[in-house]
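One structure, as structure tokens, below. Some questions next.
For this depiction, one protein chain was excluded, whereas all remaining protein chains were kept in their positions.
On to chain A.
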């Protein structure tokens, strides 16, 4: 018997804005000047927030922090496509998404400074706090999408993660459930090429990460993750598809982490300077600015005004963060169970006495 092809698939790559700041009109998502400038403002805000975080860490005012530089387009493009009623499940390198969803910047600084109150998502936001173990939040996002489908809510869920997460079992288990039950979820993988020191070639032997969706029975698309218009378009299509009940999508945002993994990492140990330099030329902010200059006569003066405004917003957030009174350590016992157990009540009392004695000594 001759062999026959039983299935074929393809993976598309979407780019709308090229590295020189030119757009493909045929693929244009119909954004107006205000929206485009809003994207740019958001990207600059995230970069400013991030640079400030790195400075605060160096000054000892913040603990370990995971920088997001280079991935602003992936975050702004996807966050812009989300509705407030949608749910998001971020990993730990998505401060941009969280900020755009409305999480006060103060809280993100607070979290990375070691204050648990930074994880208290405001009641009106359907966001999960960031997940530190890699990829384990993907099934949670799938469960929320399932619950939304069960209740008939017209919402979509977005799960964010990096290329490293695609090596984990939870990624595969989550995608499999999403495919089997046709759930309203969009998996947004920011392929930033490095999982700490391990390159993409050690995460997968596959040509793309997007193609992994095909194994689970749904569509995967690779987009230029440094092109905010491409990310926005892909995310918007996928979220609308999810809300229509047509199932999940995996979006691979092909991007790059310009900075170290975290402030505790030194990427120069494993990454060539030339590689980083190549990607700096593809910086999503530089690219969108070139577009603004070309299309809307964006000037150096406009740039200066915007940068100053964003710096003021970030400075205000830092001020708020540093003005927060210290956390009462006794709260560690209060939020473990709905009703504290007898052991916890006893242990809380031990800590209370210890704190009191310390105070009396001072």
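Side notes on the structure shown:
Methods note: a residue touches a chain if its C-beta (ideal position, glycine included) is under 8 Å from a C-beta of that chain, and two chains touch if they have at least 3 such contacts; residues count from 1.
Throughout what follows, contacts and distances are computed from a predicted model.
The chain not displayed here is annotated in its UniProt record as "Alpha-ketoacid dehydrogenase subunit beta", chosen from "Formylglycine-generating enzyme family protein", "VWFA domain-containing protein", "Peptide ABC transporter substrate-binding protein" or "Alpha-ketoacid dehydrogenase subunit beta". From the options A:10, A:34, A:151 or A:361, the residue with contact to the unseen chain in the full assembly is A:151. When the full complex is taken into account, the listed residue touching the unshown chain is A:343, out of A:59, A:274, A:343 or A:360.
Listed for chain A, the residues touching the missing chain in the whole complex are 87, 89, 116-117, 119-121, 123, 128-129, 131, 133, 136-148, 150-151, 169-170, 173-174, 176-177, 180, 332, 335-338, 341-343.
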